[in-house]
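Here it is, the structure in full.
Here the complex is missing a single protein chain, while all its other protein chains stay put.
When the chains are written out, they are named A and B in that same order, and each has its own residue count from 1.
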Amino acid sequence: MNEPIVLQPDETFVLNVGPQHPATHGVLRVKMTMDGEYIYDAETVIGYIHRMHEKMAENRPYTQYLPNLSRLDYLSAMAYCHGYVLAVEKAAGIEVPERAEYIRAITVEMNRISSHLVWFGAFVLDLGGFSPLMYAFDDREQILDLLEAVTGSRLTYCYFRFGGVYNDIDDDFIEGTRRFIKRMREALKMYRKLVTTNVILMKRLQGIGPISVDMCQRYGATGPVARGSGINYDVRRNEPYSVYPEFNFDIPVYSECDSYARYNVRMEEMEQSLRIIEQGLDKLPGGPVNPEKKPKTIKLPPGDYYSAVEAGRGSFGIRIVSDGDKSPYRLKLRSPTFSNMHLFDEACRGMLIADALAFMGSLDLVIPEMDR
Amino acid sequence: MIIDTVKDRLRELFPSVPEPPAAENADEKPIQTEPAVGFFDRSYTERGYHLDVKLLPDQLVTATGILFELGFFLETITGVDWIKENSLEAVYDFSRYDFDLCRIVLRVRTPRTDPLLPTITGIYSGASWHERETHDFFGIVFDGHPHLIPLLLPEDADFHPLLKDFKA
Partner (left out) sequence: MTLTFINVVAAVIIAIAFVAANAAYLVWAERKGAGFIQRRPGPLENGPWGLLQPPVDGIKLMTKQLLIPGGVDKIIFVIAPVLAMFPTIVSFVTIPFSETIVAHNMNIGLLMIFVFGSMSAMALLMGGWSSRNKYSMISSVRAVSQAVAYEIPMLITTITVVLIAGSLDLMEIVGKQTGGFWHWNVWPLKAGLFNILMPVSFLIFFVCSLAETNRAPFDLGEAESELVAGFHTEYSSMGFGLFFMGEYANIVIGACLTTILFLGGWDCPFGLFPGVWWFIIKIYALICTFIWIRWTFPRTTIYSLLNLSWKVLIPISLFNLLLTAGLLKVF
């Protein structure tokens, strides 16, 4: 404890960022070898909140695993539940009423907006601007109130069931959502004026943290990280699932490869999600939200199944290996942040620490999802 | 279609298997009766992937190299413990960024007693964490991995929780 700070022979020193650090947004640790304020090398250490969700799946029936899914990515929990129910329904051959699929798409997109809002606030906070966080949380509160009325929870939703949803939406929800769309469009305009076009912000993000297409391929980056590097990849479009083919929406793609591109992708995604919600409300069919007959115990035929959805942070995949029992033989969760974060080590070399932490923010990390 | 290109390229790896049975139905023919190596079409609507490639460990790097050249990205690496057959299986999921939708699964088996597989980190840098995770959970040693220390488990962990005979 009492010896002086040791400099390596090449005059670098090790800076331990995390596990408790304001910029890591959770329990993440990066061992940075620094040369002054420049990063010479970095090694990311994860696993501080590893909970072994995959082992839990092997020990319980398919239905009882539903709540676990929302504990992975607590910010866009809906998309994870969606991925799981889609995987099981596909394998077990359960029919889903159309209304239920529409409700799922609407709630998932609302959850995506709320997730991006938290990212927006936290990201600008990383850059030292505190106020946008409060504005973002104010808007997010509206979504949480709406979703709470329907799903019964505000963060860790367990709303989807195999074959449908837990609760039908009512007129209050539809009306409230339409009000919210209007409000959110105004808010997005304000964010553009206040934050997106701010000179300091642009200077800090443009050209910082380049991720090439090659790097994306080597690391399997998906979601806004890939789309900020000019890769037009969105599971909703490339591999249409649920009722997404019915909607008319764009996939924002920026080819600048820098943090500002990723920032813009997410900001535009919120607008596109609003479009999807609006169309979903317009097209919402009547009918039941749960199938009339559904097997009591869900058993998947032996074999393995893969299913992917577009979560807030990228492609969330789920691989179920079944031996015909009522619980999975092996269940693998493919988390997008896991792959996205991995490229940080390589990409941050030679960056200033301030830029590296802004770059880390632009990857949109949710640590529980990475550690599973 | 990219899937045909992949098949053509993979055929070089399996000279002994003349022509794989096309569009095999998984329900009629259980997996166990399939040959141990080769590639098999799968129904995308049922299984969620298009091509199932079963490999020997020494073919893995070559097959991965082919997929990398053809522009696939690595989705994930999964381990499965087939305790009854006394083997561990590593499953590699690949997908594409473009609209030529094609999901490919590579499978390699290794004995449970001394699990050893070659690493693919030389081709896909992102495999590093996936392989470390698989090493954590199943104890599969990836030969040639530059930094095979526990990732998600504590750094002094000497157990492999996803093995079927693991007791907490």
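As a convention for this text, a residue touches a chain if its C-beta (ideal position, glycine included) is under 8 Å from a C-beta of that chain, and two chains touch if they have at least 3 such contacts.
Everything numeric here is computed off the predicted structure, so don't read it as measured data.
S.K.: If the full complex is used, which shown chains touch the chain that is missing here?
M.R.: Displayed chains contacted by the hidden chain, ordered by label: A.
S.K.: Among A:Leu127, A:Val165, A:Leu188 or A:Ala221, which one is in touch with the chain left out?
M.R.: If we include the chain that is not displayed, A:Leu127 is the one touching it.
S.K.: For the chain that's not shown, point to the residue among A:His50, A:Arg204 or A:His342 touching it.
M.R.: A:Arg204
S.K.: List every residue of subunit A that touches the chain not included in the displayed model.
M.R.: 1-2, 5, 13, 15-16, 21-23, 37, 124-131, 134-135, 138, 198, 200-201, 203-204, 352-355, 357
In this section, only the chains that are shown with their structure count from here on.
S.K.: For subunit A and subunit B, what's the span in angstrom between their mean Cα positions?
M.R.: A distance of 26 Å separates the two centres.
S.K.: So in the complex, which bits of subunit A are touching subunit B?
M.R.: 46-47, 50, 52, 54-55, 58, 87, 90-91, 216-221, 226, 231-233, 237-239, 301-308, 315, 317, 319, 321, 329-330, 332, 334, 338-339, 342-343, 346, 371-372
S.K.: Along subunit B, where are the residues that touch subunit A in the complex?
M.R.: 26-27, 30-31, 45-49, 68, 71-76, 78-81, 91, 93, 95-99, 101, 103, 105, 123-126, 128-130, 137, 150-154, 161-162
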